[in-house]
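As you look at this complex, bear in mind that one protein chain is not there, while each of the others sits in place.
As written, the chains take the letters A and B, and residue 1 is the first residue of each chain.
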Amino acid sequence: MISFIHANKKALAVVGIVVFLAIPLVVDNKLLIHLAILGMLYAVVASNWDLTLGYAGVFNFAHLAFFGIGAYTSGILTVKLGISPWLGIPCGAVAAAIASVIVSIPAIRLRGIYVALLTFACSQLVLLLLLSQPLITGGQQGLTGVPQLQIGDFRFRESKFAHFYLVGLLLLCSTVFLRRLVTSDFGLSLIALRDFEEYAIARGIPLARQRLLAFLLSSIFPGLAGGVYAHFLIVASPDIFGFSLAILLLSMVLVGGVATIYGPVLIGVVMTYVSELMASSAWMSEIFGVSRGPVRFMFVAVIIVLTMRFFPQGVWGLIKQYSARSRMTEPAEGEDRV
Amino acid sequence: MLFQIDNLTSGYGKIDVVRSLSLHVDEGERVGLFGPNGHGKTTLLRTVSGLLPVNSGKIHFRGEDITGLDPRKIVELGLIHVPQGNQLFPEMTVQENLTLGAYIARTDKGKASNFEKVFALFPRLKERRSQRGQTLSGGERQMLSIGVGLMGMPELLILDEPSIGLAPLVKQELARAINEIAASGVPMIVVDQDVELLLSICERLYLIEKGTVSLETADVSQVDQAEILEMYFGKVTG
Partner (left out) sequence: MTPEAIVAIIASGLVSGSLYALMASGLSLVWGTVRMFNFAHGALVMIGAYSGWYISNRGGLAKVLQPLGKNITTNSADWGVLGDVLHPLGEWMLSAKGGFGLVVGVPVAIVFCGLAGYVIYVLLIRPFVGKPGADLIVIITTIAGASFLQNGVQVLFGPRYKQLDRILKGPPLEVLDTAIGLQEVLIIVLTPVTLILLNLFLKHSKLGLAIRAVAQNDDFARLVGINVNQIYTLTFIVSSILAGLAGLMLGGLFFILPTMGAEPLLRAFVVVVFGGLGSLPGTIIGSYAIGLIEQSSAYVFSLYWAPVVLFATLILVLIFRPRGLMGGEES
């Protein structure tokens, strides 16, 4: 079975993607489609976060801020200046990229715990700045009246498919981009710096430049996703910077498996489903009543701790380990062709 | 027999540094270990005092099996290890450092008289008792390290490279002090590069090479000292 999967990895990936793309054609449940869109957006952020957290080994807590900056930039430009969302979204990505450079300049000079503190402080600073300008950003209530995406007279929110396929495409591009990046020389140099810092530097890998690039390259897709998020929900809210979303996204990276890209993508979608369904399911509200919202975050917290304790390599790491072992013990016919 | 190591193997992670090493110390005896650097002497001592896990083999002290015991339990039994490199608590005073040497309950009774003994042995520590550890000179730090060890009322005192990096005069002063401790009847294991110093203190010597005992002398008072020196240096150059 496992060897079969291995032999037909590419074919299976294509089948998987086709099945996923067919979801809105088959499924008629609006909530499920909505969650899939949300899940894919979070998966974009989580997998990009994995580039700095997993591959570069930089303990960066500012990634949600890049997502938030994308959302607010596009939101403010479209609401206050009236530009098209299709222009606003790339502007959000540019703003996120600029922010990533600003954060990384001090961050690359620091180590361990101090990186965590600095990036944490930076994301809080962004939030405080947003809250301090309620006339522009809407303050605590968030920026409302963000225009929805449309092409000509075709409004995205009126269609079941439009957002799904747009976000799906974004996730696909982001994942292909990240996978190419981490298997490139650049990706290898990041891993070298993470695992054998002194040796890598001695071999001429520029630490500061590579880490800065890692920040920059991992901020673009979250910036784009943030813009899409704001236009999809027609609101940019300060909740993006909140503790709860940070925990949820962190769980996607960790449970999925750090330094895997595929793990956070996969678990990003799954965790969104699980956690949102917990918040809305009938049996949850029967047991916990109005408390079901907090209960789901307690659940996420427990998952994170158990993962760190017992499966630090995450789901994708387990899959890889298992398939590697089965490949060693039962070499399949298909293996010869590889 | 006071102390015995049988076929001990230990090291860091999967790399064995000490390889099936055996040695022993008799009651009231002082034993010296010497040999080239990086051949496992410090690793051996760290394993004996419980800082490193034992991969295989046995360690017995006063008839008790202490293999793999917690360092705290080993200290409570009276096996005191004074580590290499002037180890102390740098931001604490000399007095506080010595107080911590008598941390375990066994030493509560003799604490006051032990302070007296240490200060009598190292008068310089008495002068500097309210000075912080990091402000002391190299020799004074080494004295303090040994002093902290003595506060633990050793039944067997292990000194790791006490003379390393010291100027000749300071070394002499230290050698005198160690001899004084020895004269008071405390059994010892002393590791040092300075074979002459070891010969002045110890009754028997072990040469440690490649993680194991490669030579063991008989009672050094029975052997020609020059012969031992030649044996060691001859080995190193040859």
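Details
Just so we're on the same page, a residue touches a chain if its C-beta (ideal position, glycine included) is under 8 Å from a C-beta of that chain, and two chains touch if they have at least 3 such contacts.
Fair warning: this is a prediction, and the values are worked out from it, not measured in the lab.
When you scan B:11, B:36 or B:71 for touch with the missing chain, the hit is B:71.
Contact with the chain not shown here comes from a single listed residue; of A:12, A:117 or A:136, that residue is A:117. Residues of subunit B in contact with the chain left out of this view: 49-51, 70-72, 75-76, 80-83, 87-92, 96, 99-101, 103-104, 148, 152. Interface residues of subunit A with the unshown chain, by the touch rule above, are 59, 105-106, 109-114, 116-118, 120-122, 124-125, 128-129, 131-132, 243-244, 246-247, 250-251, 254, 288, 291, 294-295, 297-298, 300-302, 304-305, 308-309, 312.
As a convention for this text, only the chains that are shown with their structure count from here on.
In whole angstrom, the spacing between the mean C-alpha positions of subunit A and subunit B is 56.
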